[in-house]
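The complex appears here without one of its protein chains, the remainder shown in place.
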Amino acid sequence: METINFWELWGGVAYRFWPVWVGMAITYLLMRANRKHIGVFGHLLDSPVGVTGLMIVLFWLFTAVFADVVATFDPLEQFYRHRRKPPGMVELESMIPMYFGSDNLGRDLFSRMVYGSRFVLLIAPSATLVAFIVGITLGLPAGYKGGRTDSILSFIANMILSFPVIVLFYLLVTPGIRETALPNVMASVFFMFPIVFALTVLRSRFSERPGLLFPWSVIILILGGWLYSGVVFNSDPLGLISMDPNELNIFAAVVFASSPGVFRIVRGLTMDIKTRDYVAAAQTRGETPWYIMLWEILPNARGPLIVDACLRIGYTTILLGTLGFFGLGLAPESPDWGSMINQTRGFIRLVPTIVLPQTIALASFVLGLNLLADGLREESLKD
Amino acid sequence: MLRFILQRTFIMVLTMLALSLVVFTLVNLEPNLRKLALEQNNNRMSQEAVDSWLDKNGYRRPFVVQYGEWLGGVLTGDLGYSTRFRMPVNEVLPKRLGYTGILAFWVLVTMVPSALLIGILSGMREGTALDRILSIFSVATTATPEYVSGILFTVIFASMLGWFKGVSNVNNITFENFTLPVMTMSIYGMGYIARMTRASMSEVMTSQYVRTAHLKGLPFRSVVLKHALRNALIAPFTVILLQFPWLLTGVVIVEKIFNYKGFGWALVEAAENNDIHLLLACSLVSVVVVIGTQLISDVGYAYLNPRIRVES
Partner (left out) sequence: MTEPILEINNLSVSFFTRHGEIPAVMDFSMSVHAGEAMGLVGESGCGKSTVALAIMRYLGGNGRITKGSIRFRGREMTDMTGAELRELRGSQISMIYQEPMASLNPAMRVGLQLMEVPLSHEYISKNEAKQRSLEMLESVRLPDPERIFRSYPHQISGGQQQRIVIAMALLSQPDLLLLDEPTTALDVTVEAGIVELVRELGRKFGTSMLFVSHNLGLILETCDRITVMYSGEAVESGPIKDVFRKMQHPYTQGLLRSIPLPGTDKSAHPLIPIRGQLPLPHERPQGCNFGPRCNHFQSALCDVNAVPMISVNEREHFSRCLRVPEIDWNAPPESSAKSAPMEIGKTILAVRNLSKHYDVSANNLFASGKAGTVKANENITFEAKKGEIVAIVGESGCGKSTLAKILLGLEQASEGSADFEGVDLANIPVESRNVKTVGHLQIVFQNPFDTLNPSHTIGNQIVRALEKFGVGKTPDERRELMLELLDLVKLPREFERRVPRQLSGGQKQRVGIARAFAGKPALVVADEPVSALDVSVQAAITELLTDIQREEQTTLLFISHDLSMVRYLADRVIVMYLGRIVEHGTADEVFSPPYHPYTEALLSAVPIPDPDIKKQHIILEGDIPSALNPPSGCSFHTRCHRKIEGLCEIEIPPQKTLSSEHNILCHLSEETLQSMTSVFRIEKNENKDSFLHDNNK
C-alpha cells in the first residue's frame, strides 16, 4: 500500500482548497475596503473573535461553491479495494491520494466531506431564512397587537416547542410521510409566507403611491409564483427550479421546528420596541399597523435578529446532522456530514480516524457561526 | 399561586391533547400502518394480507373511535400495548424511564455546578485571561453536538487511551462504562448554561447596586457572594430548567451512540417500528417533562426574585 507523508498530506489538502483561499481573501479585502458602508459587518473586522468566525464560515461557504474543483473523487464512487483506509493512502489506479482515507465502502472521505458542505450550506441558511420570514410575519402582530392574536399564536408556538425535536422528525421525515401529501402541504404553506411578506412590505409603504405599488406587486407575484411552483410542486414551467422530494420534506420539517423560536424572539423584541416614542409618533400620524410593524419596528430589531440568525443556522446544521445520524430522510449514499458520521461510527475501533473529517467539519462550521454571532453581538453592543 | 399552577396544568393538558391528536394522526397514516403490519408479521406479506391484518386488529375503524378508545385507556391509567416489545406500555415505560433517570441525574449533577462555576468565574471579572479561556471553552462545547462529541470522546478515551468503555449497559452501570455518556451530555449543555451565567453575572457586576456595595467598603468577596451571586443566578436558573426539552433529544442521541437502553432508546425503537401506543406514551411523557419544568422554572424564578414574590 502506497502512502504519502504528513507534509505531502497537509500540503496537498491546503493546495486542493486554493479556490477557497482566493475567495476568502477577496471577500476579506472587499469588506476591509468598504467597512464604512456595511454597518455592523464593518465593525466586525475589529473583533478577533468575529473575524475568526467569519473566516470559518466563509471557508465552508466557498468549499460548497467550489466543491467540484476542491474534491479529488466522485463522492459516491466506491473503491472496493480501499475500504476503511487511514489518511494519506494513494488510490492506485489514478494515483491520487485519498487524503483523509476512505470509508467502509471505499469512498474517499475527503471528497465526501467537501461535497457534504453543499447539502448543509444549501438547506441550513435557506430553511433558516424561510423560518425567519414565518416567525417575523407571525411574531410582529403577536407582539404588537397582543390580546387574542398573541394568545393563540403563542400557544401554538409553545406547543411545537414543547415537543421533543427528535420525535417530531421521526414523525415528519419518513419515507411513509413522503407518500402522503403532507410535506407538500407544509411546504406550500411555508413558502406562501415569503410572497405574502414581500407584498405586505410593499403595500404598507407605498399605499399612497400606486404608481410604484402596482408594478412591483406584479413583479413579486410573477417571480414568487415561479419559484413557488418549482420548489413546492416541482412543476416549474421553465424547468429551472426543482427540489428533491426528500429535501423538500427535510426543509419543511426544519422550518416547522425552528420558526416558533424565531416567533418568540420577534414577539419579545416587538413588545420592547413598540413602547418607543417613534412608534407613538408613527401612530399619531396615522400609519397602518403593518407599516409600523414592518418599517418602524422591524428595522430596529435587525441587530438581535442577525445574531440569532447566525446561531440558528448553526442549530439547523446540528439538526440536519441529527437527521443524518438517525438515518432519517436522506438517501443512504448521500454525502452529508450527519449520515457520514452515522455510517462510519461503527468502525472507530478499526480505524479511529474514519469519523474525524465529518465530525470536525460539522463542529467547525457550527463553531464558526457561533463565533460570528458572538462577534456581531459584541460589536453591536459597543455602539 | 394556586391559580397559576392550575392555569399551567390546564395548558399542559390542552397541549397533551393537541399533540396526542397530531401524533395519532401521523402514526395512523396509511404508509405507517403498512409498516407496522409488515414489522409485526413478515416483510414479504402481500397487500391483501396487510389489509386483512389491519382490519382484523382494528386499525381500520374510524379515527374518532380509535382515538377515543386510546384516550379512554389513558384516563383510566392504561397506556395501551406496545407492539414492538409485545407487552403493555405500562410495563415498558417505567423501567426505561428509570434507566434514563439515572443518566439524567448524573448529567445534572456534573453539568450544573461546573457550568455555574465557569459562568460566575468568567463573568465576575470580564475581559481577563481566565474569562477569555472559559468563554472559548463554552462556545466550543455549544458548537459540538452530542453525536460529534460522543464519537470524538470514544475515539480519544476508549479507542486511543482505553480509559473508558464506548458502550454502556443499563444492568451494569460502572464508572468505566457510564462516564462517557454522562460526559458527552453534560459537556454539550454546559457551554450554554455557562454563557448565560456569564452574561447575567457580568451584567449584575456592572449594576448600580453592586457599585453601592463596593462603595460601602465591602471586600470583593462579599460583594460577589452577598450581592452579585443571587441576582446573577436568577436568569440561568430558568435556562437550566428550559434545557430539559434539549436534554430529551440529547438522551435519544447519547443512548443510541452508547447503546444504553433507556427511554431514548425505547423512543427510537417505537418510532422506527411505528409502535403506536408506545410512541404516544413517549410523547406524553416528553410534554409532561417539558411543561412541568417550565412550571417549576416559573415558580422558582418567582422564589428567587423577591420583586415578584412578595406582591401577593
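A and B label the chains in the order they appear, each numbered from 1.
Everything below uses one rule, namely that a residue touches a chain if its C-beta (ideal position, glycine included) is under 8 Å from a C-beta of that chain, and two chains touch if they have at least 3 such contacts.
Computed from a prediction, not measured in an experiment: that's the story for all the values here.
Trainee: Write down which of B:Arg60, B:Arg86, B:Arg132 or B:Arg230 is the residue touching the left-out chain.
Mentor: Once the missing chain is taken into account, the touching residue is B:Arg230.
Trainee: Of the residues A:Glu2, A:Asp46, A:Asp244 or A:Glu333, I need the one that contacts the missing chain.
Mentor: Of all options in A:Glu2, A:Asp46, A:Asp244 or A:Glu333, contact with the hidden chain holds for A:Asp46.
Trainee: Which residue among B:Pro62, B:Gly162 or B:Pro219 touches the omitted chain?
Mentor: Checking the options B:Pro62, B:Gly162 or B:Pro219, the one contacting the hidden chain is B:Pro219.
Trainee: Which residue numbers on chain B touch the omitted chain?
Mentor: 1, 3-4, 126-127, 206-209, 211-220, 222, 226-227, 230-231, 234, 298, 302, 304-312
Trainee: Mind pulling the chain A residues that touch the left-out chain?
Mentor: These residues of chain A touch the chain that is not shown: 46, 208-209, 276-278, 280-289, 295-296, 299-300, 302, 382-383.
We take it that only the chains that are shown with their structure count from here on.
Trainee: For chain A, which residues count as touching chain B in their complex?
Mentor: 155, 158-159, 161-167, 170-172, 174-177, 179-180, 182, 314, 318, 321-322, 325-326, 338, 341-342, 345, 348-349, 352, 355-356, 359, 362-364, 366-367, 369-371, 374
Trainee: Under the stated contact criterion, what part of chain B meets chain A in this complex?
Mentor: 11, 14-15, 18-19, 23, 26-27, 29-32, 34-35, 139-140, 142-145, 147-149, 151-152, 154-155, 158-160, 166, 245, 248-249, 252-253, 256-257, 267-268, 271-272, 279, 282-283, 286-287, 290-291, 294
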